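First, the structure itself, so that you have it in front of you.
The chains shown are only part of the set, and none of them has been moved.
We call the chains A, B, C and D, going by the order they appear; numbering starts again at 1 in every chain.
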Amino acid sequence: MHAINLRKRLAVGAVAGLAVVGGIVGVSAYAAPGAETGPVEAVAVAEVQDDGVRGANALTREAALAVLDAAQDKAAELDQRVTVAIVDRAGNTVAMVKGDGAGPQSPDSAEAKAYTAVSWGQATSDLTENAVGDGATVADIPGTLFLAGGVPVVYDGAPIAGIGVGGAPSGDIDEEIALAGLAALADLEG
Amino acid sequence: MHAINLRKRLAVGAVAGLAVVGGIVGVSAYAAPGAETGPVEAVAVAEVQDDGVRGANALTREAALAVLDAAQDKAAELDQRVTVAIVDRAGNTVAMVKGDGAGPQSPDSAEAKAYTAVSWGQATSDLTENAVGDGATVADIPGTLFLAGGVPVVYDGAPIAGIGVGGAPSGDIDEEIALAGLAALADLEG
Amino acid sequence: MHAINLRKRLAVGAVAGLAVVGGIVGVSAYAAPGAETGPVEAVAVAEVQDDGVRGANALTREAALAVLDAAQDKAAELDQRVTVAIVDRAGNTVAMVKGDGAGPQSPDSAEAKAYTAVSWGQATSDLTENAVGDGATVADIPGTLFLAGGVPVVYDGAPIAGIGVGGAPSGDIDEEIALAGLAALADLEG
Amino acid sequence: MHAINLRKRLAVGAVAGLAVVGGIVGVSAYAAPGAETGPVEAVAVAEVQDDGVRGANALTREAALAVLDAAQDKAAELDQRVTVAIVDRAGNTVAMVKGDGAGPQSPDSAEAKAYTAVSWGQATSDLTENAVGDGATVADIPGTLFLAGGVPVVYDGAPIAGIGVGGAPSGDIDEEIALAGLAALADLEG
């Protein structure tokens, strides 16, 4: 993970009147523009070590939409009706679109493949062996699906998202579509 | 959000044999040490724009455990039986511990308060007004709980986690315990 | 609903060897290109009345992505972190994207508003009165959320989709963003 | 999918006072007869391209009830206690009836078979091979059941519904009953 060089302040929300911790340096709050939830009353801020905080990476929404778009274009080119989903490293779906006429099972399939790809940091087609054999396998872990059609987005050596496609009659086609979505990340404008 | 200055490579997992996208610069994969999942076969790497990636922050597990510990020590000092939970900005519980003899409702209560605090970036005690009034309110959003006892951890101007406490006979006590957990973040060693 | 004038054939899948119904006119099946699921064995086709079939309308995936894009652009313009979701008349989410830094509650909020808008065929801001009053209201129906930020897409007199936005500090802002998404439908190229 | 020849107006619900998009041509709303939800206040209507809308087909409720009736009559003839369910292409159950004395597992079984049949556009008895083999299969996708007893309703080349039957001691019998339901579609009066 990239280094965090600066010592920053970790603002800790504290209700006014309570004993303040550490060295107070100011008052601040997470106030979204035009927030209606009212002013934060007296949030005390303590000086803390940056060591308590770690960085992580994620796809921007622009990148995510570019992936959805490119993947669906490929699906249209192949005359396939699919759903494309993107799952972040926290395991949440952050973007998805169901293609015209795609089957009802395609969203669940796409999300599960994306989830699996970002969890293991590999394409689901490379992971199928993990679900093979008598007895329990990783395929028993809830939310996973070890079918082709899920590919990871790896940045700085770590998986930051998974792209999953479901609905085509074969996993190979699903994967081809997912990879077209992935390729779109190479074409983003700086 | 802190700037990402370097142009990095976004490694996109691609299955061997598929058309490679962008400028190929190498082969890499997210290989955890000693991984059993087998070698990644021919993952192509494309050069992409950093603009598709955004940074985010989260508490380290050491910081999280320090929060749990400090909060439970405060609970013991106050002779309270509570659960303490930490929820990240993705909405997932990343740490929790149920105190000795804490009620069965305390984990759900603690998690929902932490979820609410990190969602709105404010202490739940400052948000109670949002749940007041005839008709629908934000309290109708699933997973939220607008009772005192949840506080946000704000870093670099944005909420990165919520600390929630449930189980004490009053929300004020829950909040006092949550704030003791929050204060622990000021004492982390660099 | 627009009329269906032509008498079409309703192909009914039937396993070979079973008594065939009605007038057999051919053999056909829903075979996706390159389907791996194997050949459909002897699907009998019966002549049926069109009266058993009704038409319905839905947004195309291109329209859906255009809505997501325009809404998020508006959100960026307003410096808001939101999720935008589109729900079809069957109640399923067919497209969504979480904005950069949007809160964990925003996907649930956006989907529930979209669901409510397409269910009632009105903007959620026009429906808030329905959730007001002592006793049970329609807000008790699972999956609904009567907060501003959901708008219906009405076509040919009937709601065909709902656009929902969640995550801004006020429902008015959420609605402004949803309407920007809706406006994108007017700019689609024929 | 049948063509949509006319250029229609896509009515987009917009709250009064907001900037109106495109060419305003009128004011309209989805007002069900006698609706209590109050008048829609100033819903602006924008001229949009039909290209944003696609058509889909579904069974009418009369057709659905005819299927349920015919299938249960066949079940009675065969002295079987079953549930019959119909699932639309969106994956939702749109009609079902549990037979007299049918087992508690029969509704879930019937719905899952119908869901599978409409998802793949084939009879579940033709799909069983897809669930065979070591490792993950499509049977791992949530909501599916690859046992005989589910048949698709195909119209204009696309699956528009699935009919599922559960509860008989063998899938072959379930399928015979499902097909009797399907056959009823050939007898609908125009």
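As a convention for this text, a residue touches a chain if its C-beta (ideal position, glycine included) is under 8 Å from a C-beta of that chain, and two chains touch if they have at least 3 such contacts.
Worth saying up front: this structure is predicted, and the values here are computed from it rather than measured.
This homomeric assembly is drawn with 4 chains in place; in total, the structure file defines 8 copies of the chain.
We take it that only the chains that are shown with their structure count from here on.
The minimal number of chain-to-chain contact steps leading from subunit B to subunit D is 2. Set against one another, C-D and B-C show the most C-beta pairs in contact at C-D. Relative to subunit C, the chain whose mean Cα position lies farthest away is B. The two sequence copies subunit A and subunit D touch through a face in which the numbers common to both fall below half of the numbers used overall.
Rounded to whole angstrom, the centroid-to-centroid distance between subunit B and subunit C, based on C-alpha atoms, equals 32 Å.
Averaged C-alpha coordinates put the centre of subunit C at 14 Å from the centre of subunit D. In subunit A, the residues that touch at least two other chains are 32, 37, 58, 60, 62, 92, 100, 104, 129. Contact topology of the protein chains: irregular, matching none of line, ring, star or complete. Shown are all chain pairs that touch, namely A-B, A-C, A-D, B-C, C-D.
Note for the complex: subunit B touches subunit C at residues 1, 54, 56, 87, 89-92, 115-116, 118-121, 134-138, 140-144, 158-159. Looking at the complex, you find that subunit A touches subunit C at residues 32-37, 58, 60-62, 64-65, 68-69, 72, 78-81, 92-100, 104, 107, 168-170, 173. Subunit A contributes residues 2, 4, 6, 8, 10-15, 18, 21-23, 28-32, 37-38, 40-41, 43, 46-60, 62-63, 66, 88, 90-92, 117, 120-123, 125-127, 129-130, 151-160, 175-176, 179, 182-183, 185-190 to its touches with subunit B in the complex.
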